[in-house]
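In this view, the complex is presented without one of its protein chains, the others remaining in place.
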Amino acid sequence: MTDSTLSIGQLHSHFSEMEKRRRLYTVLFIAGSLIIFFGGFSIAENLNSGGFWQGLSKFMDYPAAIVSDTLNADDWLVTIVGHVPALIETINMAAVSTLFGTLFAMILAFCSSRNLGIFAWIVPIARRLMDITRAFPELIIALFLIYLLGATPIPAIIAVAFHTAGALGKLFSEVNENIDKKPLEGLQATGATWLQRMRFGVLPQVLPNYCSYALLRFEINIRASAILGFVGAGGIGQEFRTAISWGAGDQISALFLLLFLTIVAIDQISSRIRRSLVGGAFQMA
Amino acid sequence: MLEIRTLTKKFADMTAVDSVSLTIPEGSMVGIIGRSGAGKSTLLRMVNRLAEPTKGTIRFHGQEVSSLKGAGLRQWQASCAMIFQQFNLVPRLDVLTNVMLGRLNHIGTVRSVFKLFSDKDRMDGLLALERLGIEQTALQPAGTLSGGQQQRVAIARALVQKPKLILADEPIASLDPLNAKLVMDALKRINEEDGITVVCNLHTLDTARSYCERIVGMSKGKVIFDGGPNDLTTDEAREIYGAGDDFNEAATSTSISAAASEKTPEADIDEPAASGKVVNL
Amino acid sequence: MLEIRTLTKKFADMTAVDSVSLTIPEGSMVGIIGRSGAGKSTLLRMVNRLAEPTKGTIRFHGQEVSSLKGAGLRQWQASCAMIFQQFNLVPRLDVLTNVMLGRLNHIGTVRSVFKLFSDKDRMDGLLALERLGIEQTALQPAGTLSGGQQQRVAIARALVQKPKLILADEPIASLDPLNAKLVMDALKRINEEDGITVVCNLHTLDTARSYCERIVGMSKGKVIFDGGPNDLTTDEAREIYGAGDDFNEAATSTSISAAASEKTPEADIDEPAASGKVVNL
Amino acid sequence: EDLTEIRIGILGGENASDRLKAYTCLEEKVEALMGVEASVFAPADYSGVIEGLLGGNLDLAWLGASGYAAVYIADPEAVEPVLVKVNTDGSYGYYSIGFARVDSGITSLDDMKEKVFAFGDPNSTSGYLIPSIEIPQKGYSMKPGEYFKDIKFSGGHEQTIVGVFNGDYDGGVTWADGLGTWEEGFNSGALRKATDAGLVDMTEIREIWRSDVIPEGPFVVRKSLPEDAKVKLTGLLASLPSMDPDCAYGVLAGDAKGLAPITHKAYVSVIEARKAKIKN
Partner (left out) sequence: MSISRAEVLKTSRRATIWPIAGLILAFVYLAYAWFAFDVGGVLAKADWERGALMSRDSFHYKYQVELARRNDELSVTVEGGRGTEQDPLPAWITTDGKQTRVDLGDGYRAVMNANALTYTEPDGRQFVAEIKGKEVVVNGYRAFLDETESRYRYFPETAPERTNVVDYADLVALGVLPDGSSFAPSKFEFHPDYYKDVRITRAQIRVQRYFFGWEYFWFGPQSPLVDKSAAEVWGIVWSGDRIDPALSNAEFVFLQFWRNPDWQHNEMFTALLETLLMALLGTFVAAGVGLPLGFLAAANFNPMFASRMVLRRLFDFLRGIDQIIWSLIFIRAFGLGPLTGSLAIAFTDTGTLGKLFSEAIENIDNKQVEGVRSTGAAAVQRYRFGVIPQILPVFVSQTLYYLESNIRSATVIGALGAGGIGLKLVQALQTHKDWENVMYLIFLTLIVVVAMDIGSGWLRRKLIGESTH
């Protein structure tokens, strides 16, 4: 205890004050939430071209139209299969950008973790770099690059990788900062170089977490790649956009089903891998 | 021969190690005792150069090691193995790899990054494990081993470093009695058979008495006792531990039920069976 | 007076507590010992009704508590405080609120949900903390306290329940020796000063001997010993711990020095100094 | 139905932020005239306005002919066309222009065999609908791989122009009013905007195909608006060029002679074309 001892009476009044303050915070918090909720809702409703309550009745119109189109389509299965190459392109886009993003994220993370004994001046630089890469929405970068590189998947890959580097870098550096330093010290005592210390003292500790985060990011990146397709970066997003523009319900439902199944499948697979990674020892290390 | 001269370490305004001078002849087994905060760990860490001395010199066979840098420093660290209270292994790597990490200094960085150890390294590691009686665990992740086994892995790692000196910082503080004994026995045996100098921080008087031919007592960063086990009277101990007249020696050991409580009673029951005997090492 | 009759608890096909009958008079302090898995925790949990008995009855002052439900059950739980090995506090709440949780049963649900405790509750809580010497921590989050302090908070919580009975499940197993002593002393004092019955699971013989006037030994769900500390011979202990002839009592304690001390004559200089005496709480 | 708000939709895509600026004057006039709030919405692409009109969430919009057709096909009761822009030369039409790079050696559709051809937005009249009908009529199949090596949607007029200029596509279509000089990208249209923005050098591309004249898209109002509101809005728009030429210049995206009344009839053929497209 740094402060001097308090009498029971003092403690009692301090506590009552603390409780009052907390209650005030709680009330303020609840009031704030209600204001954000109701105030925000009414502002948003005003700014919207359509209203919330009028819209509710029409809510199912669009899904219903899609379903009826789908039911009327003759060769829906063929439609589905026809979109598979685009889906594969999207998955590839996501995979490549996740790979590169993860690589840069690792470099950034190792440079931005104070506890690993890297030069102190690198740390703030790497951190600001991460903040900046994280802050850019992928879409903006993609649109820029499409302007430079043309409407191909590459702008999307670069954009997603760029954002991934920042987002994963932050998570990775948090992992790095929470590592157990004992193995590092053990290695230092054997006369290992910095690289060797990172390789054997840090990597085995963090790799399962890295992989787990990277897999999560892969899922997110599939969606991101699909969205970037909307602005011309190819893949399933582009087909989505065409289908939606044309109001071709059977196409929309086919694409939607493909995307949904992919995301669910990857979710399942990656959560299984992640569980086994964090559970068991990780031999790649 | 390790010569320490007026070695000092200051943290901010507090002096952890205060002008310590010691000469440790080759092949000896020295125990360092002292209460918590006396500066034992800091002293050993300076010798291995995990901590930078503020002042003073360390010489080994005449070579000044306290001013080494870069590759020379790593060379020295490789020849001066360190064993830690918490083992400091890499828990996710298998035992054999952990042991081979002791050879990192002899392997190129690139090769080591890809774990391209040579067959000889592997064999050395395995032999070290065999010597400590834990070769059967070679392929398990180190983290799955019991504390005593892990500490023996750490000793095996120290062995493959082919060190001239082993520094052990409270190697048995986290271990239960049976394992503590196995580990101390192993260190003793290495000291006797290989003639490697062993300097060992200990936090219990009795262990120091049973295993070390020379005991150094530290208090507030200074060496205040240096002699054989029999020179260490209760009065001396009292001074080392800075206790008053009510000092009782058991205070240097952790009593009622000791810290480690996870252990099940069964584990203890076997203990006396082993005690006093060197089990298959 | 707590009367337990043929109390049994089965988990699937294994019987954790096997037809235990015990009568514990008011104001006594009883220690329950036994190896891991003997059924000690399950027994206590059934008394507090955290676990449902499979068979048998529990009566307290003649009232059958083993069949209580709803408000009646909660009433019973309020009057039968429980202390856990892992403290089971809410680490994010401050210490005083944690203590006042002991009064939940006396406060309306709605009031308690908004944490509208009365001044009297607060005062009671503070006094209980003061009694245990930790009133200065009242405003801290419970999670920031040391283990020993947390366990004393748990005891304070038990105290404000104004219980007729305190059940403590290995209250010192996670504590270091000094804290263990503080906690056991506190329980003893409550037992002596307030006359509250205390039933306490312990995993070390010596603690049970020093603090309890009566010791119950369990093995495989059955009570196989019931008597005073002096009735507990090494043979009895051997049976309770299911050990062979090589059993030695120190084995139930996990300290290295306890085991080694038999060899070194100095060890027993003044070993008994602390034991058995209640130091200023 | 009580009018509380007039919601105006503008086709997004090309230069929407400038158009939003340009529409603020219209917004003010509508507010003054109708006594209710007016707001302008500019979604990112054609389908945004179409969905808005279909959902009854927009009251007034200027659509392309094909956009109108899309709305009409989905729900004939959603909107009605009221006015159309008349160009300075009195015409109310424009053209879909096919173009390719000069150095590609392509001078007409005949040279486009086995080449990549780019459309804009699938909801665009000039960027997709009309060429996709008229080009096959001339004997060039629009099935990818049959005559052209591939058919791509660039996403919009700008993207088509940039794509062709860059060499991503061998040829593409966009719109222009057909007036003025080629070097300057005609008087108005996507090519003019791209030239002004420095995106293309018109001397490096050339025209390889031109559609029949396409009727300008109509201004439409929501059918379910009260009759007097429709009349007021129509009147306001029609008188805009004479009352406030600067505002009209912005709203009509360039010089125009004025606005003329128009009915659904003018778009029947476009609607038929679109219907035919959907069937395939």
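For clarity, chains are labelled A, B, C and D in written order, and residue numbers in each chain start from 1.
To be clear about the criterion, a contact is a pair of C-beta atoms (placed from the backbone, for glycine too) under 8 Å apart; a residue touches a chain by one contact, two chains touch by 3 or more.
Since the structure is predicted, the reported quantities are computational estimates derived from the model, not experimental observations.
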Neighbouring displayed chains - absent chain, whole complex: A, B, C, D
Contact residue for the chain not shown (choose from A:Ser49, A:Thr79, A:Ser113 or A:Thr190): A:Ser49
Identified contact with the non-displayed chain, of C:Ile32, C:Ile58, C:Leu101 or C:Ala186: C:Leu101
Hidden partner chain, touching residue among A:Leu87, A:Leu215 or A:Leu259: A:Leu259
Interface with the unshown chain - residue positions in subunit D: 7, 9, 12-18, 20-21, 41-45, 48, 51-52, 54-55, 57-58, 102-105, 107, 156, 158, 162, 166-168, 180-184, 193-194, 196-199, 201-204, 246, 249
Residues in subunit A touching the chain absent from view: 33, 36-37, 40-41, 43-45, 47-52, 55-56, 58-59, 61-63, 89, 92-93, 95-96, 99, 131-132, 134-140, 143-144, 147-150, 152-154, 157, 174, 178, 223, 226-227, 230-231, 240, 244, 256, 259-260, 263-264, 267, 283-285
Residues of subunit B (touch criterion as defined above) contacting the omitted chain: 94, 96-97, 114-117, 119, 122-123, 126, 135-136, 138-139
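By our rule, only the chains that are shown with their structure count from here on.
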Length of the line joining the C-alpha centres of subunit B and subunit C, rounded to whole Å: 39
Distance between chain centroids, defined by C-alpha means - subunit C, subunit D (Å): 82
Parts of subunit A lying in touch with subunit D, wherever the complex brings them together: 47-50, 54-55, 58, 61, 146-147, 150-152, 231-232, 238, 241-242, 244-248
In the complex, subunit C residues that touch subunit A: 94, 96, 114-115, 119, 122-123, 126-127, 130, 135-139
Residues of subunit B that touch subunit A when the two form their complex: 48, 50, 73-78, 81-82, 84, 86-94, 97, 101-102, 104-105, 109, 112-113, 141, 143-144, 154, 157, 161
